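A single protein chain has been omitted; all remaining protein chains appear in their positions.
Here is chain A:
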């Protein structure tokens, strides 16, 4: 039985154990499993998966329902959190909520669990309005929807500034054999509200782990959402991240993705602009080696006039690692005066490393500014000589130059502790020592 068949046949057992009372959701899930059965996993023949084959990660015999409860102590996981600042934490272990590691809130904002949100009447209007509304119907999204059980539910009420950032951390432990997890997050930010989200998937086992995560984000008028994805998982863990963001007028949303680890990582990131004067920002640093594979697949759909989008992805690839960047910008006919910028710059450190970079601009309006640029290069020899002439050995000099190359992506990070953490992770990977300040 292949993985797809296993999932489809597991659905009945999942339904029987499922204690939810929401009939609407039950119908959505039943439809979703049918869709998954029809569509299946994306194959290499699909244009969007031409350079990223899921074959190698789908061949494992994953456990779909983790047995028993796995617990972790705070001291074991502290280093994976941004613990230097006060945050709300939503911690999941093997897909199950961990109450003793989490801190939730219902004070002006709701930062809690999907499982409780879908079962309580008070959240029903939000679930009805927003759940599964913007994730496009495809194999991976439908699969996630069918098995919707747990994840983060975040609702920032009108005119509210979340008092601290919210961390969503998914751990996989080594207690099971290989594991398949599907977090489902819903983030609704009402008018004039603001929140910052930090997300991380972390495997604590050498066993294979595959995560198929779906996150829907709704930013209402003048809302501000800053989303940080820290991807530094171990080499037996793979991640398919599907994040969809719908924005209303004058909202500002940014997503920073730091891809420094994992076996295979695919980021599907879509922005749908539904009003005017919207800003959508996507930035990323990819720094991988060995046989690691990171794919950024972005889409910005400009449907209304006077909006902006900014994309800036930097990649450094060593050994036989593979990078993919596919950035699509879609401008509707009525969406005049759009400014859309896209840049993807890459450094290949080895002859066997690969980057496939493909900008795709589909513009139907005639008064827009769209720019895209893609570079693939090696390190600047003159700069390398400058550093070496100061006594810095070649290896470290290369590290410093790579650090400098990726650094400007961090400028727009608004939480200094994240900036520091990423700086540290990058410096460590590059074998350089930094962090000395006057």
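The definition used in the following text is that contacts are C-beta pairs under 8 Å (C-beta built on N, C-alpha and C of every residue); 3 or more make two chains touch, one makes a residue touch a chain; residues count from 1.
Here is the rule we use: contacts and distances are computed from a predicted model.
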Hidden subunit of the complex - UniProt protein name among "Molybdopterin synthase catalytic subunit", "Fe-S cluster assembly ATP-binding protein", "Indolepyruvate ferredoxin oxidoreductase subunit alpha" or "Glycine/D-amino acid oxidase" = "Fe-S cluster assembly ATP-binding protein"
Per the touch definition above, residue among A:73, A:351 or A:382 touching the missing chain = A:382
Message = Considering the whole complex, not just the chains shown, which residues of chain A touch the missing one?
response = 380-383, 385-394, 396-397, 400-401, 403-404, 406-408, 410, 432-438
